[in-house]
Structure formats: C-alpha cells, structure tokens
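First up is the structure itself, then whatever we jot down about it.
Excluded from the complex is one protein chain; the other protein chains are retained at their positions.
Letters A, B and C name the chains as they come in the text, with residue numbers starting at 1 for each one.
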C-alpha cells in the first residue's frame, strides 16, 4: 500500500456527513424528549419524527476490537450511526422503533452496560493516570473502574435526587472537570520535589520554573547553577515538575487521592459552583482502592438520604451547611480543609450564623 | 486651683455607677420592648418595671454648651441619666412615665430632633473631615448635615422597609463602618501623590511607605534619596500619604466623594455584607453637595419603592440583581465598578444567569 | 472675646432640620479662641475644597504612649490658635452611660483647657475632646484621672473597647456586654497606654447577632453573644402578632435564612437543630420568641478598614465560649493571639492580615484551637495544602 497523499490544515470533516437522516431532517426542530429507561430515551420533533437513543457505558479506553464491535452493532440497528457523549458514553441512534428491543438485547447479551440517562450517575470523566501520564499521582482508569463497579446500579436503574457527576484527575493539573463536579477524586502529592541538580541546567528553564510555583517557594541557587526550594512554602502541588523534569515529586508512600465535592457546571436553580475539599488524603491502595470507594459511597448515600428531589450534591450541602455535611458523613474536618491559598479569606466564616 | 493628683492605668469608671436605678434593678432581665413613636420606645422587664427611651439626634460634634443643656434636661426628667448610642444619638432614660410628655415637649421646644428608632434612618456614623483630619478628601460633618437635612423626615416619622444605616468617611482609611453600610459616602482622590523630595528623608520611613502601597507602585529612588511612584499602578488610595507626610495627595479639583451601598453588619435574614460601589465619583461641591444629596435620595427612593418589608438595601439589591439596581436608579455602570483589586475574580459573573 | 470670622459657606449649614455642627462650633467659638480659629479655618477648607491640617507629631502625657492625636494647622499664620489642635481621647464608660454630674464636670474642664468642642463619641468609642495645645495635656490628664477617668487608646496599641447596650436595656443580650467590656479594658491597661503591638487592636462586644455595635465590621476581635438551645415559643403571643397584622408566613417563616420554621396558621414550629441563630424571627416577634439554654459568645477575628489588602469582616475562630466573669479563658486566648502577632506581625500589619498571610493553621495551632467547620463558609477549593511531619506519620 503506497503512502496516501498528506493534506494539512483541513480540519475535521463536516459534521453533516455523520448525522443520521432523521437528525438531518429535524435538525434544530426537536420538541421534547422522554426518558424511557435508565439507558433509553426518545426525542420527538415538531414534525412528529422520533429518534431513540440507547446509551451504553464505555471505559473510554477502548481497543479497536471493541470499537469495531460497536460499529457492527450500529450498522445492524442504526444505519451505521453512533455518537459519543461529552462524558464518554456511546450512544446508538435508532430511527426505527422496532430496532430498539433487538438492539437492547444484543447489547445486554454482549455485556454492554446500558444506562446513565436521567437522574442517575453517568460515566466518570477522567484522565490518563498511570496508563499514559508522567505526572500522575494516582491512577485514573483504575479508580473509575472500582467506583463505577460499586455504583453501577445507579448507572443502570436506581435513581439519585438529580444527576451526580463524578470526575477523576490523576494530578492537580486536573485534566477533567474535577474542580466543578458533584464528587471528584484528584491525585495529590505530600512531599517536596526532589531536585536533580545535575540534569537541571539541561532540562529546565529557570524563570518559568520559578514562576510556575504558586507559592513562590522556588528560587535560583546560583552556586549550584540550580534551584532551591523553600520546604516551608511548598505545598506539593507538583506544578514545578510539570515544567521541569528535574524536580520529580512522585512518592509511592505519600502520594494518594483527595476527594472534593459539591461542584457543578449547569446554571439550573443555582449558579455553577466549584468543588470543595471533603477528604484531604487517602493513600493509594491499588488495585481497588477500598478506602476510596467506601468514602464515595458514604457521601453518595448521605446525599441520597438527605437531598430534596432535583437538588445536586452542592445544592444539598449548601442548604444544610458544610458543618452538617461533615457531621452527617462522619468525615473529619482538618486543618487542610481551611483554605490558605489565593482567595482564602473569602471562604472564612464572616458571620456567627452556623449550626452547632 | 491646684493641679489635682494624676493617676495612671485606672481605666474608665465602673459602668454600674452610671446606670439608672431601674436598669440596675432589672439588669439582664428585660422581657420585651415596644416602639411608641419614631423617637420613643419602652422596655419592659420580667418584673414589670419599665424604662422609656427618648432618643434625639446629635451632630456628634457637640459644644460644651449643648452637653450642659442635655445634662440639665436629664436632671429634670431622668434623674440625671443619659446615654449615647453607638450611632451617636443621645438617649434620655426615663423611669417615670409621667415625665415623658414634658420631656418630649421641652426637647421639641428647644429644637432637638427626636427620632431614629424603628425602621427608619438613624444618625450617620461619620468621621473628622476638614474639621480635624489631615487626610480628608472631603468633609464629613458637612455631608452628614446636608444628607440628614434632606432625609430628616425618615429620622423623625416616616418609615423605611427596614433600618437604613448611612455612613460617611472622609478618606479610604474609613474610620466609620462605610465598608458595611446600607448607603455610605467616602472621600476619594484621583491624582497621583506629589513627591516632596526635599523633605522625604527626614519625615518618612522608606520601607513602611513602600509596603503601605496596595499595588506596589512605590519604589526607592536611590539617586534622589527619595521615592518613585509608578503612575500607571497608582490608584490614588492615599495610603502612602498616611505613613509619609511628604507624599501629599489632596487635590481640590479632583478629590470628591464615592457612594457605596448594600452593606450591613447584623446577621438577620442574611449574613453581614460589604458595601459595593454605586457611584465612583462626585465632585466636592461644598457647602451643600447637591449632587450627593440628589443621588442618595434617588437610591433611597428606589429602595423604598422596591424593597419588601424587612429587606435591607443590600438584601433588596441581591434579590433584584445589581443589573436591575443600576437600571432602576439610572446610575451609570462604568469601568470603575468592575473590581481589579485583591479579590476581583470573586466578583466576576461566572454564570450566564443575569437579567437583561 | 475670641475673634470672629465670616463664614458664609458654613452658615449655609445652619439651615435645615437636622442639628447643625456649625451651630455647635459657633457656640464654642463664642467662648474659646481655639474654637473660633477652628471655625475660621474650616470655612477656609470649604472654600479651598481641601483640608488645612497637617500630619500630627507625637504628643502625649507622661508615661503614656497614646491617647492624644497630635494635629497642626498648615496655615498657622492665619489661624494661630489652632497651630496646635490636638485631640484627647477619654475612655468612655461601657455602653456610653453617663450622669449629668460627670458631663458637667467634663465640660468645665474642657472649657478651661481646650476648645470646648467634643465628639460624643468617636467612631472607636472614645469620648473625644477636640482641640487643645500641647502644654495643656498634663493638666487635662490630671483633672480627668483624679476624678477616676483615664485616656483611651491610639497608635499601635489596644484601642478603647466598646460594646452594645446589651443587658442594661435589651432583652436579647446573651452575655454581659458591659461587664466584659469593662473587664477587658481594665485587664489590658498597659497594652492600651503603651503602644507595643505591630499595629492597632480593637475589641467590640455585642450581646447577639443583631450586632448593634458593628463589631463584625470594625473590630480585630468581635465578641458576639449567642446561645446553644431552643428558641422558646409563646404560641399565644404568636397568635397576637398574627392578629395585629404580622404576616408570619411571609415576613417570618419566608425570611428565615435556614428555612427551619413552619407555621400553619395555628402554631409556629422551629427546627432548632437547623436554626443558625440569625435573630430575625426573634427581633420581629420579641414577645413570642426567646432563646433558651446555654449562653456564651462566638469569637471572631480580623475585621478592619480596606488598607492594605481590602476590607475584611471578622471570621469565626471559636464558635462557642462561656463568658463568665472574670473571663479568664477569653483573656488567656487573647494573650496567646497577641504573642503570635507580636512575633510575626510586620509593622502596620493587623492581626487579621497576618492570619491571611500566614494561614489559619499556624494561628489556630499557636492559640490551641481545633479546626472546625464553623470557622469556614466552605472548605477550600484547590487541593494544594501543607502537611506537617506529624500529619504524615499519622
């Protein structure tokens, strides 16, 4: 096979070429939708046309075998049309009602997990972890797997008060939407980076390394032609390592996972919110991180028991107050929970109105 | 008269020596109070005892003549007991119901203005201004006088949806509670301080002057043995002048008054709030600052027309939204309204939910 | 007879309903040269649209480092009697209660040694005597102190503490604000009179969250009375309020910030565990509602005016502390705070700014207070934080 002719700056193909005919016809003219089950919904257009969506979970990390299998299924029931969601689920787009049952059956039989639609837990937005990133303080895919195994019923059938968006990022670069998720896990370090004085001059640009440090802990070390780190100022964020490979920070004993909660991005009812720290540190305990799944489950159960219908995790917590969140979940409140970063003072309680 | 014997570190006299007998008897045992009129209320104790309070306005700046006159009145009707409030009004404390009417009559006849109790405008907390301070960008007593003249009916009789706390500070040192008032005025500058290079070495401590600048606009000028100011960074706050007399900043043409609104300190219904900028600048126009009184009146009228009962100014604005506040008051929204100081980003609108 | 100045601009400020400070100044100006020149210079300020006062130098009384604010005219040639025009701060009584006897004595002294002009009171709470000359200061101090009065604070020192009227004439006081205020003031006389702090320090005490002394906005240490217990409800009085036209559903239940109230036109119920003690319902239905149970205070730290990092409100350090005389726990706590501040504070750095700069952890650990969620509105966002060796060992 001769190498084909390369082309540049052509951008992606036009989306129209990938839309099922019923979507092309009713584009921009949808009237309403109905959720049929945890994994199936139908959208009805002003013309009366319908399109059914059958959503299945994906580990996101897919082999070509699995993608080919999905393509085959799409050909069989969907005229070859399939899409992926912004949370990495696969959606089979069905134009013909009578294809739905056989499709669902085949999916089930092949072990696909259908769900994620409606007031449920959908897939976990996540990142590379130990599968591909040099920066990872924990694994991402592994955490996703163990959490979703534990909560799978909430993906397929059981309902939560509102959607619960979970995210995982393997370091504080946060390549997911961790900072605005209902429940999120993020890999963290707890030790000062080690300095490889020998390699530093060749691998690192000193000014950008210094300015990468959020706390100003790094300064030049002219004697050694290297850098110095002020241990007292370092909060182990790892940003210096992102710009300078000679400052490795990962540490098998002290790295681990933090849990943040209560964020959201939609504007429904209440404005978008940042996630806030619930648990500062849980040790990495692969392959199944049992402490993590236990705590995530505890937070979720407490939310389900306490929230009003339509309340997101953050809305529920803001209604009851953070002091109640810690009381009800039994999670300890520590010095790490009190902000000391850039907008710390905006988080201090400037009122005597709180709950005992 | 021989000089009396001085004593040191004795502190103030014991408060018990200044409490009327009925207060001593019922101290800590008050049951409820009732507002009788704009200037009179009664507190009833668990024992059934009562104490009436008749409150009168004070310009705070009092001559000894007036204080003597108040003392005389207190002797006549109150067993000599009088107190001042945290907002500088005078309170005549009456134990005998039959003294109230004659007291009110005498006060009226002598020109005292009784009021400030209940859902009204009370006295304006304020500062020295041109009467006594070197730092004043505007006068305080003058502004208080013209505003209270205009709003006197709301002190004496008319009601507002809730208390309206007004404050005036003559510079951004804010020796009043300007930063947490319903409506407040603050004197501001708009020009970079002038540097008196000759006197600076004798009058100013260089490091503390440099660190007084919130924006880091000041740096040493070793050549001149003086200081330099980076004009682009200076926001005319005047803090450098507070620590260094050789950096005069006042400017008759460009100094003036800013109006901030929506602050409060109590926790009722909503937490304490900072005041926020409503009008960045009004020129000093003594003796009666007509532009200022017009705008204060406009803000007040808009509040009275729009607020629900019990809503403070800030609560009303937060309910309708700042965009509506500017629309309803007709005040222009300018670049100065957008924060660029330490917590600026917390004030940016991180949602698409606003009103047109 | 003091000199008389034409004051056409200030005369405009004698018009109108509200009592006029110009009238007050004229009264004093009729008696003292200082007040007369103060009035004349003020007219000049109005004309020139600028202040004519210069930075003050250090003036005071023997053995004290504060209590007097030095003030000098920048046009002494025109107004020689205010060439010096210093302010004397007399430490007021708790909640500003006075007898006519004292007030008259005070007036006599002030007419003799000063301008005859006062502020009742200054923003911090001092009885402010406005305008005298350096050479009078010792006499003034002797006159007052011999009668049992002392100077208040100024400079980098403890400032005159102040409080709300509290138990003296208010049904909502959870703590004895007057006594706390008095006791603190007496305890820390040295800290008040001999400035040795990095910057000023202010206490303000109030009996409840209504905060009639603006303590949360302008005190380095705000002491706010509160309770742990139920709000007792007198249902008959509730019915009375309803009868008299209070719309309980809208005005009370609907405005409760924690939505912990319920009213079914017959009985009012409060879910006390979820009440945040905001005081709204109690203030609007004082005859019907009364806090019960344990009384004490919340201690908040850090409020101040905007320099250098922007205005702050005080924030919770100790959610609840018993406040029984002689308030030893509070005083010990404050001493610890000062120790830490003395050690780390920069010149002109308030304690709140220092906490923001160095972090709550260091402060709390030093003063021996545990972290609790009541100290924050919400936990931190960004997951960057410090660990000590002790934390890692755990």
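One rule holds for everything that comes next: a residue touches a chain if its C-beta (ideal position, glycine included) is under 8 Å from a C-beta of that chain, and two chains touch if they have at least 3 such contacts.
This one's a predicted model, so the numbers in the text were calculated from it and none came from an experiment.
Within the full complex, the chain left out of the display contacts the shown chains A, B, C. Among B:108, B:201, B:224 or B:345, only B:345 touches the chain that is left out of the view. When you scan A:37, A:99 or A:211 for touch with the missing chain, the hit is A:211.
Of the listed residues B:179, B:288 or B:310, the one in contact with the hidden chain in the full complex is B:179.
For chain A, the residues touching the chain absent from view are 3-15, 17-19, 23, 27-28, 30-33, 43, 51, 53, 57-68, 70-72, 74-75, 80-86, 88, 90, 93, 111-113, 125-127, 129-136, 139, 141-142, 144-146, 148-150, 152, 155, 172-177, 179-180, 203, 208, 211-214, 237, 239, 242-243, 245, 250-253, 255, 263, 265-272, 274, 284, 286-288, 309-310, 341-343.
Contact between chain C and the absent chain runs through residues 306, 310-311, 381-384. Along chain B, the points of touch with the absent chain fall at residues 172, 179, 186, 188, 190, 214, 235-237, 254, 258, 260, 262, 274-278, 280-281, 319-326, 333-341, 343-356.
Keep in mind that, in the parts below, only the chains that are shown with their structure count from here on.
Spacing of chain B relative to chain C, judged by their CA centroids, is 12 angstrom. Under the contact definition stated at the top, the residues of chain A that touch 2 or more other chains are 343, 345-346, 350-353. Of all residues in chain C, those that touch two or more other chains are 209, 216, 257, 276-278, 313.
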